[in-house]
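Note that this complex is displayed minus one protein chain, with the remaining chains in position.
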Amino acid sequence: MSRELREVAVPGEYLGVAEEFLPGPGAYESDYRLRAAVIGQVLRDRINKVVSVRPFKAVTLPQQGAIVIAVITEVREDIARSKIYIVNNLPLKYPFTGILHATQIAEKTGEVKQIYEHLRIGDFVRARVLNRTPPYLLTIRDPKLGVVLASCSKCGATLKPSGDKLTCPQCGNTEKRKIAQGYGKL
Amino acid sequence: MSHTPSTDMITPKLKMLTIINMLKKGMRSTGRGLLDFRPIEVVLGYVPNADGSALVRLGNTVVVAGVKLEIGSPYPDTPNEGALVVSAEFMPTASPTFEPGPPDENAIELARVVDRALRELKAIDLSKLAIIPGRKAWVVYVDIYVLDHDGNLVDASSIASLAALMSTYLPKVEVDEAGNIRVDRSSKVSPLPLNHKVVTVTVSKVENVLFVDPDLEEENMAETKLIVAVSDDGRIAGLQKSGSGGLTESEILAAIDIAIKVGNDLINLITSKTLKQN
Partner (left out) sequence: MEKPRLIREDGLRHDGRRPNELRPIKISVGVLNKASGSALVEYGATKILAAVHGPREIPLRHLLLPDRAIIRCRYHMLTFSTHERKSPAPSRREIELSKVIRESLEPVVMTEMFPRTAIDIFIEVINADGGTRTASVTAASLALADAGIPMRDIVVGVAVGKVNNVLVLDIDEVEDMFGEADMPVAVAPSLGMITLLQLNGVLTRDEFVEALKLALEGANQIYRLAREALRNSYLKVRVEE
C-alpha cells in the first residue's frame, strides 16, 4: 500500500458507526461509534466487518503462552523467582517478575526435590508463560525449555554442556541443571 | 506521587448494585431523596480554648473545625491586611484506612478547596484585621479535623469551618506607644468581620444520576464528583472536579444548579443554628 493511501488514526479518532464494523485490536466502541485507541494504521477488514488499528508503537508485555528469556534472581525451597527480559525474541522495555514453582521445573512430576539442583541464581532460562497478568507464572517442563546459559558457581566462567550436566572449562567444576535443548543459544 | 487509590471493597458487589439501582429510581437507603442532606448537627464553641470552633455531625460523619487567631506579619503584597491559613487532617479515629502522619493528597485537596472558597469570596474581611498597619496583623488559622468518616468530608468540613468562623470573636488588643502589643483573650470585643458566607455542595455522579451528600458506601461507588462552593448571594465561589471520572457539559450545568439551590438552603440552616447558639 502506498503511503498516500495509508489511513492513520490517533486515539479518539472516529472510525465509523458500530453497525458497519466490529472493533478489532486498537479500536473500541463508545455510544455506537467506533474509535481508535492507539496511534497507528487503520485496517478495515470488509469481509469480516472488523476495523482495527495496528499500532506504530505497541506496549510489549509477556503474553500467556509466550516464550521468554528470564534470569533467576532467587531460589527458595518451593519456588524460584526470575526477571523476564525478552518475550518472543523482543526485548521488554521494563523487566517483569516470573515465578517458577517446583512443580514446573522437571519434565516428570515428583522429580524435583531441591530446586537448587535444577536452577541457580544468575541462570538464564528459556520458559513459557502460564498466565495472563503479573506476577507471571513460568514453566520449563519441556525439553526445549530450561537453562540456556549458566555460570560456574565456583569461578564464574560460562559453563559448557557435557551430557546431562554442565562443566566449567576453567576450573573443571561440574554442576547439575535443568538444561534446555540448544543450551548456549539465547 | 499521586496514584490510583484502591477502593476498599467493604461494600459487597450485590449491595453496590442494589444501591445503584435505587439511586437510578431516585431513592436512597435511608429514605431521603437525591438532593437531601442527612441531618446536620452543629455544636458551636465545642472547643473552649479555640477562638472559634464548631463540631459538625453530618449523618455519621463528624468533623471539628477550630479557629485560632495569632499575631503575625502581613504578607508584603497586602501590608494592611490579615491572613488566612486553612489546613485539614484526616484522623486515624475516622477510618481504619487513615494513617497518622502528614496530610495525604485528599486532606490537602480538601483544605485547599475550603481555603480557596473563603479566600476568593473574601468571606473574611481581612482588611479589618490589621493591628499595626504594615507590621502586625491577625492571622486566622482554620484547622479542620475529620473525626469520623461516613462520606462527604468536604461539605462537612466547609460547614464546620463556616460555623467556626461565625462563632469567632476578636480578643481585646492594646498597642502602646513603643509598639508593644497586649492581647487580652478573656475579653472578646467584636465578632470576626465576615463579608460573605460560603459552603461547598459536592454533587456526586453514578452512571447518569446526580445526588448530594453521599454516605461512605455511596461515595465509594460514585464515578466522580463536582465540588461547588456556593456563596450566600448565589454565586459560584469555587469548583473542583474530584475523582477519576468525567462529566458532560450538561451534567456540570445540572450539578451547578443543584448546588446553588442546596447551598442556599444549607447557608440558611447554618445561620439559624448559629444564631440560636451564639
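Odds and ends about this structure:
Here the chain labels run A and B in written order, and each chain numbers its own residues starting at 1.
As a convention for this text, a residue touches a chain if its C-beta (ideal position, glycine included) is under 8 Å from a C-beta of that chain, and two chains touch if they have at least 3 such contacts.
Just so you know, these numbers come straight off a predicted model, no measurement behind them.
Looking at B:60, B:73 or B:248, the residue that reaches the missing chain in the full complex is B:248. Residue in contact with the omitted chain (choice from B:84, B:121 or B:142): B:121. In the complete assembly, the contact with the undisplayed chain comes from A:28, out of A:28, A:85 or A:116. Set against the missing chain, the residues B:59, B:82, B:214 or B:238 yield one that touches it, B:238.
The set of chain B residues touching the chain not shown comprises 1-4, 6, 105-106, 108-109, 111-112, 116, 120-121, 224, 226, 231, 234-249, 252-253, 256-257, 260. By the touch rule set out above, chain A reaches the unshown chain at residues 3, 8, 10-14, 26, 28, 30, 35, 37-39, 55-59, 61, 93-97, 132-135.
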